[in-house]
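Only one protein chain is missing; all other protein chains are in place.
Chain IDs A and B follow the sequence of writing; residue 1 opens each chain.
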């Protein structure tokens, strides 16, 4: 069934279809309508779940952590400063290996206050160990939420489903609504290996020593570094598991097939533009225009950012002349985070493409198609030039704007 | 694809005694119960058990007579201080080492 709804409602509907058992959330623009929709689903009994209107995002994730440790499927959603306020809890959730799913409705970070879209919030969390999926349209939002729950419980690692604030969260688009019975068949109930059980008491997240230590049964148990190594190995293995989950999703729902990167007109391309989220779809129009002018260019949207799908990225970019990375986030004092990651992926190639970086759209600055066209035209004209610092798009640096 | 086992390591501890080792070795003074003074020992009746109630380390038994597990007794002296019959004496551990119980 096709419906026309906002991106936030697409997310909320995905959460409902996933039969989440515990929801805790705290309002923040532009996530708010998602939270409101979920409370409506619970109060109207369309969804049987506990809804906890917590007093902060730190507590929202605390509820999810504890509820998940107790053996239930838990969900929260946030944006920007709310995500940052959770930071300690994000680390805790992944260290405890809990299959929590969180929607991050991407928004810029203060100071100064901004409520508009960029991707600094979730990009700044790239090192915590959560899996990060990015959706480019409403269909991908709802599908990603469902796949995220399946992935999270398969690999025992929490998943962030990120999508652009306003551009996706508040716009209306048609999307296909999966059947509940199909979702149930795709996403079995969460059956934890260990949970808070008076019949089999365990002490979770105990202080763990630098070195290995024998347990009460005499067998040697890992130290902190082994536990963290195990997490890293599992994150790397999660790439294969996600590919498989995506394949299964495609068989059942007819959508998928590109779990890591989505390529558009890349096959014969000499140049590839790269972006995350809705910007990658906006770039498609630009690419079409350039193709009409005979420039062999394509676009690659990155859909999974952590674990970083380096093989998929490498095979998509192998043999290209120039890769142009557009980012709505910045590792301040350095360069765009995705740019750094792609560069390190290309490093192992003998014949690696030249790579350019553009920063744009911070704090919701409008991204004009003409600007993208100009930037790409410039990069394609002088592909060999590498700069140490990213180029910025759309800055208005007249005198009167200073101070 | 071979199914991989995920999450083989989390910090989930199992209940057991002696996480801190044989904490009896922390002791500087050792509690010794004088069964001639101890109320349940003397009367052969279930009575008092103040030492059992107040011991922070669960090492006194609620038995007639009460007994102290010296493997884990840290030697705080709370039992001696609170015994209503003055039946427990704290003696220097050094004077006891080697001696039977």
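Everything below uses one rule, namely that contacts are C-beta pairs under 8 Å (C-beta built on N, C-alpha and C of every residue); 3 or more make two chains touch, one makes a residue touch a chain.
We adopt the following convention: contacts and distances are computed from a predicted model.
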Undisplayed chain, where the name is taken from the UniProt record, one of "histidine kinase", "Transcriptional initiation protein Tat", "Ectoine/hydroxyectoine ABC transporter permease subunit EhuD" or "Pyruvate ferredoxin oxidoreductase beta subunit": "Pyruvate ferredoxin oxidoreductase beta subunit"
Contact with the hidden chain (one of A:116, A:163 or A:204): A:204
For subunit B, residues in touch with the removed chain: 11-23, 26, 46-50, 52-54, 56-59, 62, 69, 71-72, 74-78, 80-82, 90
Contacts of subunit A with the absent chain, listed as residue ranges: 21-22, 24, 49-50, 52-56, 58-72, 74, 88-89, 92, 196-198, 200-209, 213-216, 221
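FYI, only the chains that are shown with their structure count from here on.
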Contact footprint of subunit B on subunit A as seen in their complex: 96-97, 154-157, 193-194, 201-206, 208, 215-217, 222, 226-227, 230, 234, 237, 240-241, 244
Subunit A contact footprint on subunit B (complex, rising order): 1, 4, 6-16
